[in-house]
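A single protein chain has been removed from this complex, and every other one stays in its place.
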Amino acid sequence: MKDPVALGPIELSASEAGAPDAGALFQRLGAHNGLRATGRAVVAVLLAFAVTAIPILISGKSPIAAYWALLHGAFGSFDHVAFALNKSTPYILTAVGVALCFRAQIINIGGEGQIAVGGLAASWVALNCGDLPSLLAIVLALAAGAVAGALWAGIAAVIRLTRGVHEVLSTLLLNFVGVLLVSEALNGAMGEAGAGFPQSPMFDEAVRLPTLFSGYDLHVGLIIALVVTGCAQFLLWRTRFGFQLRLLGGSRAAAAYAGVSFAGGVIGVMLLGGGLAGLAGGIEVLGVHYRLIEGFSLGFGFTGVAVALLAAANPLAVVPAGLFFGFLQAGALAMQREVGVPSSLVYVIQGFSIVFVLCAIGLDRRWQRV
Amino acid sequence: DEGKAAMLFPGSINDQSWNAVGYQGLVKLKAAGWDTAYSENVQSADEVEALRDYAKRGFDLVIGHTGRFLSAAERVGGEFPKTTFIVGSGSGGAGKNVASVDFDNTQFGYLMGVLAAKLSKTGKIGSVNGLEGLPNVYSQIGAYRQGARSVNPKIEVKVIYIKDMEDAAAAKEAALSLADWGADFISGKLNAAQAGIIQAAKERNIYCNGRSTDQTAIAPTNVATNIVEKWDEMYAAAAVEAKAGKLGGKYELYGLDTPGSTGASLKYSPDSAFNPAIPPAIVADVEALEKTFAAGGLKIKVVKEDGHGGL
Amino acid sequence: MATAASDAALDCKRPALEESVLPALLEMRGIVKTYGAVCANRSVDLDVREGCVVGLLGENGSGKSTLMKVLFGMIRPDSGRILFQGRALAGHSPREAIAAGIGMIHQHFTLVEAMTVTENVMLGWAAAGAVLKPAEIAARIEATSRTYGLAVDPHAIVATLSFGLRQRVEIVKAILRGAKLLILDEPTSNLSPPEVAGLLGVIRRLREERHSVIFISHKLAEVIEICDEVVVLRDGAVSGRTPIAEATREGLARMMVERDLSAPVTRSARAPGQAVLAVEGLTRRDASGATRLSEIGFTVQAGEILAVAGVDGNGQADLLDTLAGILPAHSGRILLDGRDITRMSVRRRLAAGLAYIPIDRGGTSLVPGMTIADNLAMRDFDRPPLARGPLLDPGAMRARANERIAAFDIRAPHGDVQARTLSGGNQQKIVLAREIGRKPRLLLAFQPTWGLDPGAARFVIDQLLLLRDEGGAILYVSAELEEVLTLGDRIAVLSNGRLSSPEPRAEVDVTRIGLMMAGAA
Partner (left out) sequence: MDYAFLVALLAASVRIAAPLILGALGGLISERAGVFAVGIEGMMLAGAFGAAIGAFVSGSPAVGLLLAVVAGSLIASIVAIAVTIFRADQMVTGLAVNILAFGLTSFLLRGLFGGRAPSIRLHIFGAIDIPFLSSLPFVGPILFRQSALTYAAVAIALLLHLALYRTRAGLTLRATGENPEAVFAAGNNPIRIRQLAVIAGGAIAGLGGAVLSLQDVGTFTDGMTNGRGFLALAAVIVGRWTPLGALAACLVFGAASALEVRLQGFNLPVSSYAIQMAPYLLALAVLAGLGRGTRMPQAIGQAYRVG
């Protein structure tokens, strides 16, 4: 399969035969490249809101009030911002891993399962680390999460290499298994006796992720995510391994010609991607829930894929893309609470926003460097 | 004007089941003079923020309509001493302002077991559920088993768990597999998926129980009765207590023997408790048992292992 | 550089008089097509008469393919008119072009590789019927193949066919659809001399039946042999047109590039050193167990070019990929400077001084989406000076890019532009710059002039000779007999996985080599 992200050699012209060319239209509207890309994205989001205004009106609410609530919910106070940032953190982490995989043309959609087992392993350490010093315990727990996520993804890589099963399938199937593994653990030894919901006991204060500002929930996970993103960017463009990944993604034949091993690349990048997702799982339990709880990984994997693709598999671009999702969701939830807009509209806005932003990006993304 | 009450749902109030009955609670509070608001489809990661946001906006009562909210309520409870947090089907309280309410699953599970055993001709009955290992789940199932054995010690009770309490098609298949095995009464405690059990019973013409009288209408001949959970009454009662400052960090378990609300009741239609096709003698036996429970004459003890899957 | 082809050219030309009375088939007027700042066609006129073969010449990027895509309706021109058989074609799509009687065989074939020949022929062909009748169509394919001497198995999967066979499929496809005018975009690249002769025969046959052909090629000899008239494009505009009777290679070349390309290739006297590459009993089977190479043995000495003639599908790719370490050998030994490298990895072979120019620059020797600098670093990015430990050294990569861009005259502003934006000739220069620029002990070169215009091809050839003169050993594999004869110090033929024993250049029999390439001797 060819790169789902980069497009083939396609010309820049506007007026070929065949289907109507929306690119031409946008090209005439837009001016400068970087500016134009941002401009398009903004137009796309505005368009999504305009479209969703119709159902909001139908539901008898005022779109203006609703969108004001959305803005306020996303940015209105430091609390809200902190919440949105916390929400973005696992998206960014997972998406960076997915992006690296995509760079090498490995389609890892196993984020959800990797997050689940990552959270599971981190929780196990957190519950069993006894009297270790706080910092050490946290680092150990997060490391356990990363290792578990990496191994979980590694299974898919090994099956791919030894049995030729495409990783799209194996990672998809392993998602279900990973999530069930968490349920199994909570039903068994790790569950909190007598709890009304499948969850582990609370972690000790000592193994919870420290917050960045006292009195606010914003935890250090965001910093970890940003550092990881920087590292991934560096890895991709400045290291031998990164070059190998790009070469594998650019062309398998060229990689073989340059003596770059496909097996090494697949294993390496899957371990990395799974590790990052596992880390995200660890951060989620240690920083948000303070316990392992059923459903904590729900939907994160697919959102991670969406974020990575939205960012065109560029690690740095993952940050704004992840923040976009985090803030959009946080704002939309607030909109529901404050104005009573039905939660279903939250999904409608998200769906339309993504589609429109994708369309805008699609028009721009023709000369992507690999 | 009683104050402001908000409710958080894990799913959508469209589900004609768990979330829908919870929503009835909110409707009741509104009728009682509360200002109400609600959020649906609240995911794990968003619970703390949702609870906190309502509390910050001055809501006096914030209800999380599933046990999953207890964890988050315990987290934010301390920050907002003026707000009362109530968790539906929770399993404990914390501090002065975080409380749980639930109905006594053992009583209704037991009643259903007795009814099923008395109706069964094959000596095999079944149950389809989700979330193995949860207290309110194993309470109902364990009691169902005990009730059935109290009628017929040799009765076979088979329990199947499905992965998702909202997946009606999956529940239907699970119920059909029980019917294939020979079960002629299928119980269960599912959300939107409960409808699947009823469709299966209809298709195989066997008995089942539903979770709201709406479900009778799906298969009037096959629904023996519904365990209708009175979340409206329970939340209303809890709200009154909370306003009076008496709720505290309690775990209120409503049953046939509690004042204020019985937590749930057996209902076939608004004006009858059982399917008219059920022999009066059986109805009388079950009703007598209800009275025993109400008088506190029977207490059911259930442990986690009683909720095991399979036979 | 006389060849059999240009000798034969003289006797098949027809008197100019007869041509002038032939009715016009195609008139293109004032075709303009711009791509952003690039003007691919600037007001081009082109006429084709019935039963005429028109040659279209020009350097890489001069606008030939663009003009043809406009004609075939794949690209809409900015302005211009097209009259075909007296009817205007405007804003048309390939469907209308095909219906009007135009057939086009693209430089990069438009076949579905995963499908059979028959399926490819039926694709988009209304006459094949709404419900497929593969047996019927296969029979028609066979019939047409026979008529035109284009033997091709209708049931073969295209992916398994050689380049030459794929071309036949394209031609059969066009003929079956009743093409009155056939456009052939660089059809002779990668064909063996007999295959080229066969193709030219087909063109003659078509001409006799009053079909017309537009023939695009970089090979002047062929153009002179087969065409009735030549049109030359330079920089998107017509720089000359001439009846073939008045055309000379020198004249055409000057019209193309405004400079003389016919200076003879110069080479120093041969001073062979010791054997750099020695291959003994090399055998390889592919995944299905078929023998691709059997018992191949030869040596290449320092300061020597061993030229191997052979067409696609006879094991050249296998031979070179096996030597380069990309494919495993089943048995036999490969010695580089006396060291056994048979089991060495690609990377170790590189370090041992082996360089390789594969044929496919679309995705093997070059990654189009990577920058020039990255492409130049592709084979030794993991070693000093390009890497320090696990890290890349971007400064070193940039410096190397600038140096190579200058040394090999790569037409690009800097090393950070993507390789895909360069012309085919310049892309090939990147590959040369990387492989030759490392001063290898041994260079494996697989048809490195593929698709290049004469100027660019000449540049490649000069670079190879330079390496040889500096003492490098070169194994040169190509289907271009002319180049094989020009470059080889010794010459051998690879056919059916077997290598003939190399003969010194002076002693080769050209006709026999041509036959051997086609597997006929």
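We just call them A, B and C in the order they show up, numbering each chain from 1.
In this text, contacts are C-beta pairs under 8 Å (C-beta built on N, C-alpha and C of every residue); 3 or more make two chains touch, one makes a residue touch a chain.
Keep in mind that this is a model prediction, so the values were computed, not measured.
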Among shown chains, those touching the left-out chain: A, B, C
Selected residue (touches chain absent from view) among A:142, A:195, A:310 or A:335: A:310
Of C:94, C:243 or C:362, the one touching the omitted chain in the full complex: C:94
Candidates A:170, A:200, A:239 or A:314 - the one touching the absent chain: A:170
Touch with the omitted chain, as defined above, among A:106, A:207, A:318 or A:354: A:354
Which of C:37, C:114 or C:506 contacts the chain that the document leaves out: C:114
Interface residues of subunit B (partner: the chain not displayed): 11-16, 20, 23, 132-133, 158-164, 166-170, 172-174, 176-177, 180-181, 192, 195-196, 199, 203, 214, 217-218, 308-311
Absent-chain interface as seen on subunit A, which is shown: 1-5, 7-8, 10-11, 13, 16-20, 22, 55, 58-60, 159, 162-166, 168-170, 172-174, 176-177, 180-181, 183-184, 187-188, 302, 305-306, 309-310, 342-352, 354-355, 358-363, 365
Residue numbers in subunit C that touch the chain omitted from display: 69, 72, 74-75, 93-95, 97-99, 104, 106, 110-115, 119-120, 122-126, 128-132
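Here, only the chains that are shown with their structure count from here on.
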Graph class of chain-chain contacts, one of line, ring, star, complete, other: line
Central chain of the complex, centres being mean CA coordinates: A
Whole-Å gap separating subunit B and subunit C, where each centre is the average of the chain's CA atoms: 75
Length of the line joining the C-alpha centres of subunit A and subunit C, rounded to whole Å: 45
Subunit A and subunit B: spacing of chain centres that average the CA atoms, whole Å: 36
Residues within subunit B bordering two or more other chains: none
Contacts with 2+ other chains: residues of subunit A: none
Partner subunit B, residues of subunit A touching it in the complex: 79, 83, 87, 180, 186-187, 191, 194-199, 202, 217, 284, 288-291, 293-296, 298-299, 330, 333-334, 336-338, 340, 342-344, 346
Residue ranges of subunit A in contact with subunit C within the complex: 3, 6, 9, 11-13, 15-18, 237-243, 246-247, 250-251, 253-254, 256-259, 367-370
For the subunit B and subunit A complex, residues of the former touching the latter: 6, 12, 37-46, 48-50, 52-54, 56-57, 66-68, 70-71, 75, 87, 89-92, 100, 102, 131-136, 163
